[in-house]
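Just passing along the structure, written as structure tokens.
In this view, the complex is presented without one of its protein chains, the others remaining in place.
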Amino acid sequence: MSVAIHPEPVAGDPTAVRWVMPAGTLPFVGAPAALPPELQTLVDDGTVTRVEVEPDAVRVAIAAGRSWRVVGGRVRSALVAALGDASAWRGPGGADRDDVLRMAVEQVIAGDVGDYVRGHGGRISLLDVRGGRVEVALGGACAHCPSSDLTLTQRFEVAVRARCPDVTEVVTRDEPGASGETGRRRLLPLRPVRRSAAG
Amino acid sequence: MTCGPHGPGSGSGSDAGTTATLDHTHLALVGSPNSGKTTLFNALTGLRAKTGNYPGVTVSRYEGRVEVDGQQVLLEDLPGTYSLDAISPDEQIVSDVLDPGDPTTVTPEGLLVTLDATTLRRSLRMLAQVLHTSVPTCVVLTFTDELYRRQGALDVEALRRALGVPVVAVVGGRRQQLGGLRALMVRPDEWSTPVVLPPTDPTGVTGWIDSVLTSSGYRLPVTDARTQRIDAVLLHPVWGSIVFALTMFAFFQVIFAVAAPLQGYIETFFAFLGDQVDAHVSIDWLASFLSDGILGGVGGVLVFLPQIALLFVLISLMEGVGYMARAAFLMDRVMAGAGLEGRAFVALLSSLACAIPGIMATRTLPSPRDRIATMMGAPLMTCSARLPVYVLLIGLLVDRDARFGPVGAQGVVMFALYLVGALSAMASAWLFSRIGRGTGPLLPFYMEMPPYRVPSLRSVGLAVYDACRGFLRKVAKIILGTTIVLWLLLNLPHPSDAQLRADGVEPSDRAAVSTYVIDHSAGAAVGRFVEPVFEPLGFDWRINVSVLASLSAREVFVATLGQVAAAENPDQPADALEQMTVADGPRAGEPLFTAPVLAALLVFFLYALQCMSTVGVLRRESGSWKWPAIAFGYLFVVAWSMAALTRLVVGAFV
Partner (left out) sequence: MSVMSFTLGQRRPTPRAVQVTTGSAAPAIPATATGTLAELDCGARARVTGVSGGADPATARRLVDLGFAPGAEVEMVRRAPMADPVVFRVAGYDIALRRMQARCIQVSTTS
């Protein structure tokens, strides 16, 4: 089976498109050191200017004069072919798998779940990622809210796992320096949620 | 249209000249059958919908107006389709309307695509095709409540991101939830468009759908347990067949028996009005024109309304609940013998009550070829209007006490007429579907089995309203017109009193006068003129006049003959009929209603399209005069040939 992908626009950058792919297709994030030949051809002929790998997407930028409606089909075919063989990609030097998880967490914080927290007067920030274990800090209205344990963390973990299956555990702490106890709250192993975030 | 690499919200560049010059925005609804498209259309437009036809085809066109903040939106409800690769005229309309290069249709400024949230994996295939038309598109997700109830999951916001077009979820046809959608409908030129269009090859589309659904957190709903339990009974080989037979019996009973008293009230009411006219209008011919011509015509139209309303209540309930697909599933093998599909069964069954609701019921058939074939067969089913004719003629033909073994012979003949009618209907449908096969591609048979759902009363009401309104608007003119023309034929020229006296008729004897008028009418001239045509059937001009008069409605045959007979023997009209002799020609003086002639008449009425109302409804449902003309022509030829044959055969035995 070929890899299933679809394009999503990048806000504020009409030359770039995020090609969303199944999480875990590529084992690294960032600008690849070497591209598979199918994509390299597009870079060589001046169509594609930049390729960047995210946990569940490949961000591709095209030359300023080009239109995505015109070259989109070629980029898609090249990507599907290139993603069919992950070993043809070379990640940036010195990267490890926790980088993928770290970027996934950052995207989740910047995205829907972060919006939800901020919308409820809370703050959420990444403390540490190590060996598949994620630590985030909760602040503001969320710091001592009992629902942050279950609802929020579950949503958070689902969103991270959707981008990076490597996550083994999510731990939330109250923000350092927040008043009251600074406890470490360990979460129960994740159970599948019945409804998605938007339900 | 906004093209190029614009993200959502950036598509502000409307192309000049389209929206600026029009006072309304033109949108169209696209979606598969059962996707809640029509429910949404009804909820958005209410009763302000307008029915018409697309040029040159027999496909109904529905459009309605929606007012949003003082701005007019024209919404067109396109026929339901599973794909833009059209294989039928209905679907071709959708493709043509969506094709900006097609000169015969106006391409809307935006499309509302209804997608059933429980069948997204299938419905996104059509969305991929729709997006390639480059007409601005907004997705309307339906049945999200059912998706969640069946433990499915979907992140609507993520789906919007993945598709690149606006996505709005609506539940059922609840009007209060349509605010967001209505607000969007005003400015389709501002809708976001996909940054890159979906692939076109089947495997590529599968990948695109997989990816879109995965990133939207889509979880396929579990099979509806309620539907499975109900289907285990309703589609069971034994129980399912029993329930089906009972349902169809009840269905037939409602159209036949429940409608009868309602029709009786309408007839009584118009008879009352006619009497009032007779009592208060002193000029005889005017009274007759008003009561028999106008009131008879209006009454003849309205008398069909109870049946049509009841039929559409039942059909839309069956469709809304989801039983129609099951009934068709059970009957498909049987109907396949006639070259039709299961859904045609309901139309043929309804025709037993009356061909008019039966022909209207063919709207449920997706294939135009099947629709025409069923319409051509439906008039052959023995409708209730044939009953009085059959009763009269059988009474003359078969002795009341004659028996075939334990059963009365009259009943056997009646049953045989019903059976021959049904078999002929199937044969005719088979023939026309064979002929149709040569002219168009053979449509593959497929039928979605939707989950059982509670139908919205609003949709049922609108379907009934729409059917009755369509009938009154399009068919009333034809029926009323024919009735008036027939009245004129049978009553003109009107003799003066002096003329009547000269011919020995007392002007105060109304029965005698009406007989005289008919005898000397233009219709009688027609009856005499066509005598050579009907001579081989043994009909004399009086039968011809009655047959002509029965074009307005078959039962008029009985009344007209009765009138003639009553004039000859007012006390015993039945005896008069029996004693009636051939008026002129080589057989003058011989009894008119001999067994061969009676049998020929029965067979003639079995086949002939002796009903202008049916012709009118054929005109409306097929969209042109071609099919009613063909139906009238072929049924006349068949009726004549079969009647002539019957007269020969019966004559040889008697």
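All chains are identified by letter, namely A and B, in their written order; residue positions are counted from 1 within each chain.
In this text, contacts are C-beta pairs under 8 Å (C-beta built on N, C-alpha and C of every residue); 3 or more make two chains touch, one makes a residue touch a chain.
Here the structure is a predicted model, which is why all the values come from computation and not from measurement.
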Based on the whole assembly, the unshown chain contacts which displayed chains? B
Given B:V205, B:L305, B:V321 or B:L488, the correct residue touching the omitted chain is B:V205
Hidden partner chain, touching residue among B:V171, B:A271, B:V321 or B:M447: B:M447
Given B:Y62, B:Y148, B:F251 or B:F329, the residue that touches the chain left out of view is B:F329
Touching the left-out chain: which of B:L29, B:L120, B:C138 or B:L500? B:L120
It is residues of chain B that touch the chain not shown, namely 82-83, 85, 87, 118-122, 125-126, 202-203, 205-206, 220-221, 223, 231, 235, 237, 240-241, 325, 329-330, 332-334, 336, 441-442, 444-450
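By definition in this document, only the chains that are shown with their structure count from here on.
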Rounded Å distance between chain A and chain B, as computed from the means of their C-alpha atoms: 56
Please give the residue numbers of chain A that touch chain B in the complex, ascending. 2-12, 14-15, 17, 20-22, 56, 62, 67-69, 72-73, 75-76, 80, 112, 162, 194-199
Given the complex, residues on chain B that touch chain A span 3-8, 10, 148, 151, 153-158, 161-162, 164, 194-199, 203-204, 206-212, 214-215, 217, 219
